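After the structure tokens below, expect a handful of questions from me.
Yeah, one chain of the complex is gone here, protein chain that is, but the others are all in their spots.
Here is chain A:
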Amino acid sequence: MSRPFVFQIAHTDNVATALAEVKKGEIVGMRGDSDLRELIATTDIPKGHKIAIRTIAKEEPILKYGVVIGKATEVINKGSWVHLHCMCSIYDERSSHLDVHTGAPCDIDYE
């Protein structure tokens, strides 16, 4: 039995990082500094991407490393994928205009 694991860096974080690809509905094991032992994934999460370990309100800070790495642009459900579609940088506007899967910029017309 091999279930995917996610890694939480700081105890206060509200996201963890997937160490392998996670499929919607899978139970993932928690590693690192976490109160939780496992979590149900409510969406697919690519390897190296973040999962919400609790429900995060719109405008709430996203915490990783125990520090703010951005803010939620919508309500993010516990167990779901956290990336450009639901969070943004506080400093850098451009990263909100990148393709959520490829990271490619979508804000310049190639004419």
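Operating definition for what follows: a contact is a pair of C-beta atoms (placed from the backbone, for glycine too) under 8 Å apart; a residue touches a chain by one contact, two chains touch by 3 or more; residues count from 1.
We take it that contacts and distances are computed from a predicted model.
**Q** For the complex's missing chain, which UniProt name, "MerR family transcriptional regulator", "Heme chaperone HemW", "Energy-coupling factor transporter ATP-binding protein EcfA2" or "D-galactarate dehydratase"?
**A** "D-galactarate dehydratase"
**Q** Which residue numbers on chain A touch the omitted chain?
**A** 5, 7, 9, 17-19, 29, 31-33, 46-50, 62, 64-70, 82-84, 87-92, 95, 98, 101-105
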